[in-house]
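In this view, the complex is presented without one of its protein chains, the others remaining in place.
Read from first to last, the chains carry the letters A and B; within each, the first residue is number 1.
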Amino acid sequence: MTATRSSLTALALALATTVAIGCGGSSDGDQASAGKQGGSITIAQGSQPDSLDPALAYTSNSWEPLWLVYTPPLTYRRAEGAEGAELIPGAATALPNVSADGRTYSFKIRKGLKYSDGSPVAADDFEHAVKRVLNLESGGTYLFEGIEGATQYIEAGDAEGDIGGITADDRTGEVTIELTAADGGFSNVLATTFAGLVPADTPFENMTKDPPPGVGPYAIVKSVPNREFVMEKVPGFDIPDIPKGNVDTITTEIVKSASRQAQDVIAGDLDYMQDAPPNDLAAEIKARHSDRYKEWPTLSVNYFFLNQALPPFDDKQVREAVNVAIDSTAIARILGGRLSGTCSLVPTGIPGHAELDPCPFGDPNGPGDKAKAEQMIKDAGATGEKVTVYANNDPTRPEIGQYYTALLNDIGLDADLKVIDGAVYFSTIGNQKTKAQTGLASWYADFPHPSTFLQQVDGTTIQPTNNGNYGNVDDPQINKEIAALLPEPDLQAVANRWSALDERVVEESYIAPYGSEELTTFLSDRMDFENCSTVHPLYGNDYSSFCLK
Amino acid sequence: MALAFGVLFVVLVLGALVAPLWASTVADRDPNRTNETGKIEVDGRQVDVVSLEGVPIGPQWRGEYFLGADANGRDVMVRLLYGARNSLLIGLAAALLTTILATIVGLVAGYFGRWVDAVARSTLDVIWAFPVILLGVALGTSLAVGGLQIGPFELEAGSMAISILVIAVVYVPYMARPIRGEVLALREREFVEAARAQGAGPLRTMVGELLPNLTSTIIVFAPLMVANAILLEAALSFLGVGVVPPDPSWGNMIDAGVDKLVTAPHLAIAPGLMLVLTVLALNVFGDGVRDAFDPRSSAAWGTRRP
Partner (left out) sequence: MTGFVARRLAQMVVVLFAVSVLTFLIFNVIPNGDPASRMAGKSPTESQVEAIRAEWGFDESLPVQYVKTMEQVLGGSAISYFTQLNVREEIVRGLPRTLSLAIGAAILWMTMGIALGLLGALRAGRVSDRLLTFVALAGVSLPVFWLGALMAHYLGFKLGWFPNGGYVPLTEDPLDWAYHLVLPCTALAILFIGFYSRVLRSSVLDTMGEDFVRTAHAKGLSERQVLLRHVLRNSLIPIVTLWGLDFGAVVAGGAILTETVFDLQGVGQYAAESVGQLDVPPVLAVTLFGAFFIVVLNTIVDIAYAALDPRIRVT
């Protein structure tokens, strides 16, 4: 998913035996240890989550809280690092049974499961949750379109219609899903908040102002959009391997300024901030409050998109020149040091990451070669070409935009910068009419799979509006291979074919990556930082681990 | 005293004009060229211009990085001077445009009266009713993506012309009303009657007879208009419209600086002080001008509402 504001979740994709990602934190990787019970805390986010309705929510702002409110049939282990990427049963009794041809998934809903308002969970509720995602035209629709009858349901336009491919037996609690084609990653879809169970009478509308009850350690009891929302611990919640939470009440306030958030956490008026503290205060925090602050790497990629549908980036040499020139250490300073250089699209630690040593464009953590890049631009005959750089106005983004603009000017292009408000940024650069040549972008995995990254350069995803393939990359070789690899059930077996794709992206300079951002955890004095702060690789700071001293 | 401040203002303008010279000779830094990873020598040691944690160095009080660096490693003093060019250019141009428009509207409305006056006053009322900053931000934002095309004229988004236009229009009522009042008063005087008796048409009367008598009012208003224009430009740049980064303007430098007051206060304080000094100079100078030309005029403070 794309980052909203500067708060992002980390997604450590290391399945089973692959390399464990070094994560910060003193926790030994086990699930959040039960700490002191009770109390209430106030936390802050920099902007209103896109939605508090599980069918619609699709950003890290919203997933961080909603993960604890709506448990899907499957979920991820509540642990740090590699362990956190392991799929475990959530509302289901066990991981699904998958048929030999990979097209049928079946699982059983746990008996006696109840929603936060006490009403019982029925097997039918799963289909209702999926119907809401489809009917409300959610951004997560594409994840469920592979289910038999899903496209017919959408076309029929009847909310109460039936999705042929999902059948449920309320007596046994068994749910069976038929897919139109095998999809190796479908289990991950069953673990997204989109699949979070909600009561069958939940209306077909955006329920942000009054979120429906769910199954989870916490429930949202109050929601005032753009101001705050309140989560309370659900007393009867009991699913093995999902922590029940320590704190009783969590109030999330929307505080736009990261500076104020940081100041409030320092002073103790806030207990946690989702955004990273601005450099200004980070220095002070690291010096004087390091006992309640940590930074951790994420599985993400920050890059400059290069629109190949327009000059000058339709020329490979120009694209290469940009990659050669980029100095990620300069950008690292703008990010207060919270950046580690990258060479390719798929981040380290995800199967399918191409380990390119040396990186064809020079050391990703070293300075760029502006002189060489300037020559390359000259050779390509692109000197003096006008370029408009796009950036949004979230913290640090305008400065990165200014760095990039100055860089392009230094290597011989004629660049200027446009800073667009964060709320309309992605739809602006995603609109072909804007003719955005280049600009800032980033991607955090929706789930542990290289496809979520390579989809950014998949030609079949290009759209006239709300385009996610900002570079308009359309490489038949890549398109074909992605289509062939998606149905594969065993990721490990085909990991090297994914890496080959990642390598091709680098060879063709389809994007200009500059690094992977690190995120932060900063808690107030009253919180028990040492024992009660778990960072989940996919969902970020785990609120159910928070506890007071 | 007023004269002293007038001189100060002129000095500031000259300083702004000299900006490129400073940049190339004294500081050897370009206003927009970034330098995050650069180092300079301080007390014999090599020091990062921007630390690894993203903290820029403070004022060095000599040649390069005289007033320190910003988060992108650029020279604050150089940007201050270039910002002065942008801010002053927009301020002066807008004030000039306001004066021209206001004089025309005031003259025409006051001279012709009746429905012409009614239309003019309604238009002024509409402009006046618009929350100023909202109008500026609205126009600036709308134009941010697309730019503007009026017939053969095309304004690129982010160009200074948009700022100048918006600021100029916003202040027209402020000046047009008093001018109109003056014209109303002068219209009944003998020399106007005489001119008309001699067969002078409206244009001749307005330009030949009325306009010269308005000069004192205009002169009294001018410095005030420039001061207001500069302040409004800073406000718009602060809100993200107007002069957009990487181009410097005092307003957008303050905007970038207020988030870094803990480690780098010079980023916000320097442009702010420059702004205050410039506007103050204009205000004191304008006050002196008013005293000289028309001590009893309350026009400069816009008290009368005819």
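FYI, a contact is a pair of C-beta atoms (placed from the backbone, for glycine too) under 8 Å apart; a residue touches a chain by one contact, two chains touch by 3 or more.
Every value quoted in this text rests on a predicted model; they were computed, and no experiment measured them.
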Selected from A:Ser257, A:Gln317, A:Ser340 or A:Asn479 as touching the chain missing from the view: A:Ser257
Missing-chain contacts mapped onto subunit A: 2, 48, 50, 56, 58, 137, 139, 141-142, 206, 208, 225-226, 255-257, 260, 263, 393, 421, 423-424, 426-428, 431, 433-434, 463-466, 468
Where the missing chain touches subunit B, by residue: 1, 122, 125-126, 128-134, 137-139, 141-148, 227, 231, 234-235, 238-240, 254, 258, 261-262, 268-269, 272, 275-276, 279-280, 282-284, 287, 296, 298, 301-306
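Definition applied: only the chains that are shown with their structure count from here on.
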Centroid spacing, where centroids are CA-atom means, of subunit A and subunit B in whole angstrom: 44
Complex contact set, residues of subunit A against subunit B: 257-259, 278-284, 286, 327, 329-337, 367, 393, 395, 398-399, 401-403, 405-407, 409-410, 416-421, 428, 434
For the subunit B and subunit A complex, residues of the former touching the latter: 32-34, 36-37, 50-55, 71-73, 141, 144-145, 157-158, 240, 244-246, 256, 259-264
